[in-house]
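In this view, the complex is presented without one of its protein chains, the others remaining in place.
Note that the chains are named A and B in the order they appear, and that numbering of residues resets to 1 at the start of each chain.
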Amino acid sequence: MVKSRNWLRRGAATTAMLAAGTAIAVSAGASSAKTVGSAASGRPAGKINVLVYGDAQNSAEQYAVAAYNKTPEGHKVKAVLSTIAGQYYQAKLQTIMSSSKAPDVFFNWGGGSIAQFQKAGLLLSLNSFFKSNPKLKSSFLPSILKAAAIGGQYYGIPMRGTQPVMLFYNKSLLSQDGVPVPKTWSQLVSDVSTLKSKGVQTPIALGGKSQWPTLMWFEYLYDRVAGPSLVTDALAGQKAVWNSAASKKALSDIAQLVNAGAFGQSKSWDSVNFGSEPSSADLVVNGVSAFELMGSWDYSTIQSDGSTATGTAPANGPGAAFVAAGKLGYTAFPSVPGGKGNLADLAGNTENYYSVLAKTRYPDAVADFLKVMYSSSFVKKELALGNLTTTKNTPSLISGATAPYLKWQYQLVNKAPAFQLSWDQAYPQTDSNSIHTAVANYFDNLNQSQYISAMQKLQPAS
Amino acid sequence: MTMLTEDRGLARSKSSGGVKVGRPSFLWSLPAVVYFALFALLPLGVVAWLSFTKWNGIGAPHWIGTANWKSIFQDPVMIKSFKITAILTVLGVVTQTPVSMLIGVWAAGYQKNRAILSALYFVPLLMSAAAIAIVWFSLLNPYFGLPHELHFVFGGSLFNHGYLFSSQPAAIGVLTFVGMWQWTPFHTLIYQGGARAIPEVLYQAAAIDGAGRYRQFFHITLPQLRNTMVTSIVLMVVGGLTTFDSILILTQGGPGTATTSTSYYMYVQGFSDFNFGPASVIAVLLVVVTTLVSIALVRATGWDKMRSTQEGL
Partner (left out) sequence: MSAARQRPNWAAGVLSTLWLLVVLAPVYVLLKAAFQTQAAYSAHGPLSAPSDLTLSNFSLVFHSGFLRFFLNTAVITVAVVVIVLVVVPPAAYAIVRNRSRTVSFVFRVFLLGLAVPISAVIVPTFYIMNKVNLYDTLPAVILPTAAFSVPLSTIILTGAMRDITTDLFEAMALDGASSWGTFRNLVLPLSRGGIATILVFSALNAWNGFLFPLILTQSTSSRVFTLGLFDFSSTSGIDAPAVCAAVVLSIIPILLVYLFARRWLIRGLMGVGGK
């Protein structure tokens, strides 16, 4: 008995001592390793690594890399594309940015998503690229370039398209049940109850398990009810706005829809993902749901739903057939009568950008790679995916199957008085999880004070 | 529990007259010790240091004293995660122990059919936790999986009308069930080995006394399996306290934070929110708790008694 107690105690003591001893040894070892690392530059030779968000739209990025690799510059320094599955992209990016494996060129959302990297001196200012190749700047819309600029330095080249969030719908389901496309909030609520009465259990598809799709409902209702200024104030540090009457009105509007069973019964939305099974796109394509509030990229997500195609092959699944049959409808988010927001206001992502690592070994090769972003062949690839690129020549390049969708979107963006950047992009990355949890909890419990206090705990960057 | 009785070997060699020649020196164990210390114990030291720093993955950590330690205990998600972890662990032990013990004892018989069945039980053991979680996640798809196909089973409120990831009880049920599916074969084997080691003479004596199968089970098998149970339960508890893969793949801690266990919360804090300081605090707590629990369980169930049952036979 005595003996057993002793060995436990001694064993624990030995373990602790070993741990402490080795800790000291390692901090010495680590600091010496650091100097070795910086001396050997650590950047790979003969290639530039391009890292993008892995989703249904990677075929355009694959095209861009292949197009660059065919040029004489590309023969000298190859571009290598890698992807990280969407929901883990932002997190993984931050873990590698200061490591030796940091990508030379990487996908991001501009603004808040790169602020920390810029602050840590990890990003290359693109102003010198613009000087040696003015077309890299003049080919894009200036307002879009500015959304990825910090303190007069440009850090991002647009690489996908502007992504307003809109209401997608299943045309055949709406016409079958005699439901009009909603222009106002009350119309949407009555559509939902009509659909419910006709046996549609989940009138609105929502990937609640992924959490960020839920946020889109908040972004639009806050805009429509309170106008764009509320979130601008919150981002400027005025936490009291979350407790205002307008904030509570937006929350109770959401509650009205949730309570009507718009997103399904028994919190079914929490069992649905965006982009992976069981996905919200599945529900729209298969006629389980009539509506989905989503960013403009949903066009290609729906198109590739259930598709077994990989790489650059065209989508061949039920989603492709759904889109080809003209069953996919889209409309702007409805107006809320009595609210301060404009019906034409948009929420979403301004653009996606490529930013460049300051330590890159081949800045010239990177500059050449970025030229592809405004080439008309690449722009056409993006347009074919339903992405509204932000090059100045975009309107003249719109053609083909996606033309009506893109023209409508172009008009929408062009006349929008306000464009609310997604909250999880506007706040620093360290808050993004808290925002997602807060909105997910609100949908689950409809507890206003819990939501308000969670939002008041956020730490805006400014 | 052979692993805990190293003194046996020493005692035996002492009695053998202490031949000194050909005995390996301490140096023989050095490579293993150094290696283990470098990659398993050193990180424990580093994590203790990181728990007093602020670090977001960019740049270097800087010392901020006990701030992380103070704030973590005021974090409601953290407090809730303790409860969720405890529930998951207890449910794991109470569901896996009876099934694996009964099947293990049954499979300990040398009959041919039992041998074939036990070979089949093994299948989950060959699959990685990730593969198991992915397969079950696909099977439990409320729209196109089992809940849809077997609506008469899953349609009730017990299974949250088939939306298993939408309510806390159902999601915890899924995690417990998948854990059971995954781990029962392993524990069955442990019990099978334990049951085979019970001396046949005990059963023969009991049979002569007229004891039936159930009396034999409760009076011989169960007491004799005591050390096996301790091992199995310690492994279940340590495994339960640190369940991660299945939560990441099946529920992502949701709905909301309803299945955010302590170790999953550590992952979220560290690798999603980049608060490596608080994540390190959680890691230190995890090590302390798992170590204490293992020691406490071994001792509370009579570690020294265990040795005597073994040596007495």
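The working rule: contacts are C-beta pairs under 8 Å (C-beta built on N, C-alpha and C of every residue); 3 or more make two chains touch, one makes a residue touch a chain.
These numbers come from a predicted model, not from an experiment.
**Student:** For the chain left off this view, which of A:T232, A:S276 or A:Q450 is in contact with it?
**Tutor:** If we include the chain that is not displayed, A:S276 is the one touching it.
**Student:** Applying the definition given at the start, please give the residues of chain B touching the unseen chain.
**Tutor:** 1-4, 6, 8-10, 12-14, 16-17, 19, 21-29, 31-33, 35-36, 38-47, 50, 55, 61, 99, 102-103, 105-107, 109-110, 117, 119-124, 126-131, 134-139, 141, 144-146, 148-150, 181, 184-186, 189-194, 196-197, 200, 203-204, 207, 211-213, 216, 227-228, 231-232, 235, 238, 241-242, 244-245, 249, 263, 266-267, 270-271, 276, 279-280, 283-284, 286-287, 290-291, 293-295, 310
**Student:** Write the list of chain A residues that the hidden chain touches.
**Tutor:** Chain A touches the missing chain through residues 7-8, 10-12, 14-15, 18, 26, 29-30, 33-34, 36-37, 42, 49, 54-56, 82-88, 92, 95-96, 98-101, 275-277, 279, 281-282, 301, 304-308, 310-311, 317, 319.
FYI, only the chains that are shown with their structure count from here on.
**Student:** Roughly how far is chain A from chain B, centre to centre by C-alpha average, rounded to an integer in Å?
**Tutor:** Chain centres of chain A and chain B, defined by C-alpha means, are spaced 37 Å apart.
**Student:** How about chain B: which of its residues touch chain A in the complex?
**Tutor:** Touch residues, chain B against chain A: 7, 37-38, 41-42, 44-46, 48-49, 56-59, 77, 138, 141-145, 157, 160-161, 163-167, 252, 254-257, 268, 271-275, 291, 295, 299, 303-304.
**Student:** Would you mind writing out the residues of chain A in touch with chain B in their complex?
**Tutor:** Residues in contact with chain B: 1, 3-4, 8, 12, 15, 18-27, 91, 94-95, 97-98, 116-117, 120, 122, 208-209, 211, 264-272, 277-278, 282-283, 286, 288, 429-430, 432-434, 437, 440-441, 444-445.
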